[in-house]
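The complex appears here minus one protein chain, its other protein chains still in place.
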Amino acid sequence: MNDKGVTAVLLLSCPDQKGLVASVSDFLYRNDGNIIHADQHTDAEEGIFLQRVEWELAGFRVPREEINEAFRPIAERFGMTWRLHFSDYLARIAVLVSKQAHCMYDLLARQRMGEFRAEIPLVVSNHPDLRSVAEGFGAAYHHFTITRETKAAQEQAIIETLEAQRIDVIVLARYMQILSDGFVAHYPGRIINIHHSFLPAFAGARPYHQAYERGVKVIGATAHYVTAELDQGPIIDQDVVRVSHRDSVADMVRKGRDLEKVVLARAVDLHLRNRIIVYGNRTVVFD
Amino acid sequence: MNDKGVTAVLLLSCPDQKGLVASVSDFLYRNDGNIIHADQHTDAEEGIFLQRVEWELAGFRVPREEINEAFRPIAERFGMTWRLHFSDYLARIAVLVSKQAHCMYDLLARQRMGEFRAEIPLVVSNHPDLRSVAEGFGAAYHHFTITRETKAAQEQAIIETLEAQRIDVIVLARYMQILSDGFVAHYPGRIINIHHSFLPAFAGARPYHQAYERGVKVIGATAHYVTAELDQGPIIDQDVVRVSHRDSVADMVRKGRDLEKVVLARAVDLHLRNRIIVYGNRTVVFD
Amino acid sequence: MNDKGVTAVLLLSCPDQKGLVASVSDFLYRNDGNIIHADQHTDAEEGIFLQRVEWELAGFRVPREEINEAFRPIAERFGMTWRLHFSDYLARIAVLVSKQAHCMYDLLARQRMGEFRAEIPLVVSNHPDLRSVAEGFGAAYHHFTITRETKAAQEQAIIETLEAQRIDVIVLARYMQILSDGFVAHYPGRIINIHHSFLPAFAGARPYHQAYERGVKVIGATAHYVTAELDQGPIIDQDVVRVSHRDSVADMVRKGRDLEKVVLARAVDLHLRNRIIVYGNRTVVFD
Partner (left out) sequence: MNDKGVTAVLLLSCPDQKGLVASVSDFLYRNDGNIIHADQHTDAEEGIFLQRVEWELAGFRVPREEINEAFRPIAERFGMTWRLHFSDYLARIAVLVSKQAHCMYDLLARQRMGEFRAEIPLVVSNHPDLRSVAEGFGAAYHHFTITRETKAAQEQAIIETLEAQRIDVIVLARYMQILSDGFVAHYPGRIINIHHSFLPAFAGARPYHQAYERGVKVIGATAHYVTAELDQGPIIDQDVVRVSHRDSVADMVRKGRDLEKVVLARAVDLHLRNRIIVYGNRTVVFD
């Protein structure tokens, strides 16, 4: 493998204690690592330290396949949880959709334009409608009809499809089926959803109708990791737009669509660039 | 009374039907009314028409004290609810506070600078702390200690104080006591509260702690009319600010304070300029 | 033509004077017009009145092809400039691009999803790169190489292509060629551009580099009608996003792309729904 222009990213968290930054930076310095980004955060209430550090592989004295082992003594000394990533890894994304296409179009177009450090080899849907769109972008389209009776079996079939394609990240692009706990547990911290409201306001179904009914003056969208509890996973990003009495539900839906696709894409991009650490039910986003 | 530079404002609502705009505008035209602002809204789902129209009194052929009667036939024909206001009326505001001073400072300073078309003759509090601030701005300070036992009697005493001072509008400037239904019913559509969250998210107590706990990326503030149901009244205005993992609860409180005072002041200003119609649990804000 | 579900939109402007609203609303009322949206604006400084009114054709007593004539007496009495539109008209858009595809992808996907009341039969470019994208969406791709020497002739050829296709609206989707005055004069009020900055800040080339250099904390995008003077046409919409020292020029470009496509699409949508009146160098947007 060629290391030219490639960077390594270390994402770590552990109980806060003295000497953390010194030890990590010393490890990189001793091995001639040229740091190009470093950021850390201490959650004083929880007593947790979290850090992201990115450095150039070229010139680093530890070969990439040995970095994990070389770093292990430091990690163990401080009780760190850590992950190591390399910037030349091309993640494989599966997009799950139902009938609404705006987020899917946006993700596929971004991938095609090279905005994402990823491939999107396949689209999975519980409806047949969007096949031609997916295939127009060169993604395989897998349609699984889901009923109450078939749900368990079909989810298993979806997992097998995803595994056969070595999928790293699952993006729910307005996928209107609730995933079972078992499915979610299969991809911890690797399923990203877009909720079409400013969570925790208007969790659940038909948030724009709820928002209209309540007469709010601002609506939002929330990208979050999916966990067992519906709409309760760690929030990655949110954004909002003003509305007024002039906006009907249809207008809110229209404005909301633009929020949804932009917020979802930002979350996917942050995930792919290894900018996020999840801890507890929160995220640190090193942007 | 001198009519020079004075405007009349008509706020009306009724079931939507043909001829509404024609009749109102014809009424003004026939009487030589010079319209300086007109805006209307049709809520198609509810079938309700709402309108605000503002015109110059100078040159208008109906004397101000006869306008209500002159307009009554049109109003009755269409089944309108309507209110008439004049721009030279100086509303009288009572500010209710507890211990936090930022909204109160802001309201008093705006009044002093002439930003509001209003007087603030008095401040009411359930704590003694902010007396010198209020008095420094020339407002009387009325302190009513409130316990579970004394609440009913003290609320009655507050109402008497407000009535003695002919108060039109009550502004809850981070007043941390829940008003009884009886108190609220006494001032329908005339009590404005600032809630320190983006309602309906984080209704109730300690919203910034809730927001921190949930890991949201945006926090907000909501100005609304007070109704019997806590934190459920018609929303006048909302605004938000981005937060990140870098923001502690204290940082959110700090950022939130700036939202609170600005959003509350905007709502008070809109109310004073007769820009708001409440219908159902929603507002139309003719901004 | 079937009038069911179709609306007429009247956009008008004239010197402000008494009786305007009364006359227009009376015209509609007399002819049994069911108004579904009406909004007006008076520019007090310029003494100009502008109005948008939309009503249902079904039940209206004037046939659609006679409305212009029926309204003419009112228009002439008040010296109005006016335009009449019908909601079942399908506008024909030409998208002009260079090498960057994000706005073009977004416009084509929206058209395909039915977000726009329009067709996009063709894409014009001064580069060959994006042919397959356009054709993948079923749009013809016309490539015109433009040099200083060929510019006049090529612009003439583009105009002929647009006219052959009966194009109504030209959308510059990050088209990096300056259109000649002659070209612009050919399509007054019908060319919409997206400028990748918050105009008037950073007009001209490389605005993100300028923004980075200046150290701004907010960047923006501006959709505007194209006029003879570069980047000076009437602004339709603008939006912004926060940036910080953490954002490199590349990050600003990335954040800016999302602004650009959303702001441009909003402007196109407002234009297609006949929500905009241009007067002087400003717009009134009846949103």
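The first chain written gets the first letter, and so on, giving A, B and C; residue counts start at 1 in each chain.
In this section, contacts are C-beta pairs under 8 Å (C-beta built on N, C-alpha and C of every residue); 3 or more make two chains touch, one makes a residue touch a chain.
Computed from a predicted model, the values in this text were never measured in an experiment.
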Residue, one of B:A44, B:A70 or B:A109, that touches the chain absent here: B:A109
Among A:G19, A:G79, A:P128 or A:G182, the residue in touch with the chain that has been omitted: A:G19
Hidden partner chain, touching residue among B:R30, B:H209 or B:R246: B:R246
Chain B residues that touch the omitted chain in the full complex: 101-102, 105-106, 109-110, 112-113, 115, 133, 136, 246, 254, 257-258, 262, 265-266, 287
For chain A, the residues touching the chain missing from this view: 18-19, 21-22, 25-26, 28-29, 32-40, 42, 44, 242
Where the unshown chain meets chain C, residue by residue: 41, 43-45, 198-202, 214-218, 220, 234-240, 244-246, 248-249, 281-285, 287
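Operating definition for what follows: only the chains that are shown with their structure count from here on.
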Chain located farthest away, centre of chain B as origin (C-alpha): A
Computed distance of Cα centres, chain B from chain A, in Å: 42
For chain B, residues that touch 2 or more chains besides their own: 44
